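Below are the structure tokens for one structure; questions will follow.
With one protein chain removed, the remaining protein chains of the complex are shown where they sit.
Labels run A, B and C following the written order; every chain starts at residue 1.
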Amino acid sequence: MKKLINDPRSVVDESVEGFGMAHADLVDVHTDPIYIVRKGAPVAGKVGLVSGGGSGHEPLHAGFVGHGMLDAAVPGAVFTSPTPDQIIPATAAVDSGAGVIHIVKNYTGDVLNFETAAEMAQAEGISVRSVLVNDDVAVEDSLYTAGRRGVGGTVLVEKIAGAAAERGDSLEAVAGVAEGVVRNVRTMGVALSGCTVPHAGVPSFELAEDEIEIGIGIHGEPGRHRIAMESADGITSRLLEPVLEDLGIKAGEEVLLFVNGMGGTPLSELYIVYRRAARILAERGAKVERSLVGNYVTSLEMQGCSISVLRLDDELTALWDAPVHTPALRWGM
Amino acid sequence: MKKLINDPRSVVDESVEGFGMAHADLVDVHTDPIYIVRKGAPVAGKVGLVSGGGSGHEPLHAGFVGHGMLDAAVPGAVFTSPTPDQIIPATAAVDSGAGVIHIVKNYTGDVLNFETAAEMAQAEGISVRSVLVNDDVAVEDSLYTAGRRGVGGTVLVEKIAGAAAERGDSLEAVAGVAEGVVRNVRTMGVALSGCTVPHAGVPSFELAEDEIEIGIGIHGEPGRHRIAMESADGITSRLLEPVLEDLGIKAGEEVLLFVNGMGGTPLSELYIVYRRAARILAERGAKVERSLVGNYVTSLEMQGCSISVLRLDDELTALWDAPVHTPALRWGM
Amino acid sequence: MDLGVDWAVQWLTLSARLMSEHREELIALDRAIGDSDHGENMDRGFRAVIEKLGQTPPETPGAALKLAAMALMSKVGGAAGPLYGTAYLRAATSLGELAEIDAAALAGALTAARDGIVARGKAELGDKTMVDAWSPAVEAADEVLADGGDAVAVLAAAAEAAEVGAVTTDPLIARKGRASYLGERSAGHRDPGAVSSALLLRAAATAAGFPEGSAE
Partner (left out) sequence: MDLGVDWAVQWLTLSARLMSEHREELIALDRAIGDSDHGENMDRGFRAVIEKLGQTPPETPGAALKLAAMALMSKVGGAAGPLYGTAYLRAATSLGELAEIDAAALAGALTAARDGIVARGKAELGDKTMVDAWSPAVEAADEVLADGGDAVAVLAAAAEAAEVGAVTTDPLIARKGRASYLGERSAGHRDPGAVSSALLLRAAATAAGFPEGSAE
């Protein structure tokens, strides 16, 4: 697997450095420990929003730092959650006194590291609230798993909570909004290929020419099961039906439909998936009020996609529409 | 090669249909013949901007239809230029009487089809001006080639000419602005892998684990030469130096630096390339005033990137900064 | 033996069959020095020709070729679409309203087609394009005509020469079209457009009854 890198060990440092150079108007990049902060943070009186996780999911999270979304992002090594010594200064850097929300994807590593960081930040006098994202319906949330994973829905949580923070909501209110999104968003993904972690050098898994992995996460891990290759329409049903069932979407409800690329699938194919997904929703009488199509929560160069559905209400729609200005998501300004 | 498609023959139709559904607020999709028109076109008194070419380069061109950029996009089959019977109605649909510009990438097929369409549209009383984009420094512009190809720089031409049209410039003035961009932008690309055209089913070319293609176009065609794999920094120099030389960039000049992904390379790697490119420019004393990093002019799922440099002046910078609202590029509104 | 509209329809029908049969081969040739679409483009284009033929059966050879020209122009795309479209349109114009075509009219139509391709594409002999099939074909046709051959003989000679011409593109360095971007790397591959041209001229000869018995 060839990659446009210099050294597997410096991938994250160099990539984040380049990111900081390209978006110097929006972010400041801190090194050693590494974290990315919105220009001008902390914003007086505003609740700070921090998210982070392993690298390899770009543009998540650093691409979403800016007005109306995150105040800081904390990247770990590729597919490895960041450490408290990164999370703590990032948290401190964005605290205006109004407190800080940690948006944490539900993985053991992320949970433990953010938990530790939150404790220590609290000890330093910062009010920290954590919101756990666990939108992946491929994983049963039971005693026998680490619970549902946080996947594509994370970007929706970050956008909407970011809008709530930007309009001046309190710490509890922003956390409430974020939790409302988490309750109403579900996701499921498929892989047509594995991906190669730079330091590992070989693909995370190998699929035959007629096999796909259903129910994958975003770390190149194998999915829940492997099936024979199908048409885009067939795959779309397989992903969307469990999402709609878990959410209990009924006729007349309004939703946001999000088709997310895993990094190596052309945009044109994502629209073929979107087409079928929108039709399934229409057949059920649901109204697709907002949509998002593109590579937002990726797994390096993996081929595949995930479909997320968020149940909307007027409040969530308004927060989604609110201006946002980050490297990877921008509108209204 | 697995793809998220239903039938190789319906890829473009279904993808464009999905695109139209996802962006119904911005565009209208016409079928049979297929073309995409900005909602509310023609805009009274405004010069219309039409571009098109083979599909497989998404988001180019349909993703750039909207306020401040294209009025219509005309997609051909994958890597096949569109035909006059698509281009003519698209041209007519966006003509407010102020005339229409065809932005054409310099390929024999595109040139011939747009030429024919322009002739016929003129015969129907529409003023048409064609602007040829030929930014690829990998190809010598000589008697022995079809001339330099139009590649990544196309998106910069479309954005800047679109801004000129939006502010009310005349047909000749918009054409002049577009030609000014063409004169000042150069590009060069690299492939780490081939790509697979859906109807062909096998990769456009095969590269060994330690080989890359330098000087590729955007149609999965082989490049000018094949070399041994190098570091991202090494590859960046190889791409950027000929671009700067051809443009004759001097110390003190202001530029826009555009690192474009070919579709299958993670964003994180594009930033590693950006980092080195920005440093090379800084070493030369050039000022990177604006930047763009992402998948804008792709070759299906090809791995690789291209680097474009546009020499800026105050006029071009202002037009670049002007508001744009399209599915794939948006700011200021 | 002169050739009528039946021949023209049969030519187009055989052309469609050959484009479909050689689809993969033309794609593979185009993959080597182009962008893998020539076979798909030609196949799609001639399917459209056949569909149109079914909808509005033409009354003269010229009308059949004009119908083909329009279908090719609107369905092939790429470089080949306008080039073949122009070729067939010029040939149709050269044939005018003739119901039956003799050797002279046929040779004239072939010349018009070749000239149309050159006018549009500006390629010269040896540039490694379809012109390298068409030019020898026209020359061979003219020779047969001068020697007093009939229409069938003209087509047979043209088809033969086009096939040879296509083979001669193998060592050439392309100077026009997409293959020219490859520079020296284009040598050692056959030009897909020259091959499809040879196939189309072969179809014309076969439709005229050469070499396998007479056309229906």
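Miscellaneous remarks
Criterion: a residue touches a chain if its C-beta (ideal position, glycine included) is under 8 Å from a C-beta of that chain, and two chains touch if they have at least 3 such contacts.
These figures come from a predicted structure and were not determined experimentally.
Across the complete structure, the visible chains that the omitted chain touches are A. Only one of the listed residues, A:153, A:180, A:217 or A:327, touches the absent chain: A:217.
Considering the whole complex, the residue from A:1, A:92 or A:200 that touches the absent chain is A:200. Checked against the full complex, the candidates A:44, A:123, A:143 or A:251 give a single residue touching the omitted chain, namely A:143. When the missing chain is restored to the complex, the residue among A:108, A:122 or A:170 that touches it is A:108. Checked against the full complex, the one of A:6, A:80, A:193 or A:236 touching the unshown chain is A:80. Interface residues of chain A facing the missing partner chain: 33, 54, 76-85, 107-109, 112-113, 115-116, 138-139, 143-146, 149, 197, 199-200, 202, 204-205, 217, 219-222, 224-225.
The rule is simple: only the chains that are shown with their structure count from here on.
Chain contact topology: the protein chains form an open path, each linked only to its neighbours in the line. Chain B and chain C have Cα centroids separated by 33 Å.
In whole angstrom, the spacing between the mean C-alpha positions of chain A and chain B is 29.
Multi-chain contact residues of chain A, defined as those touching 2 or more other chains: none present.
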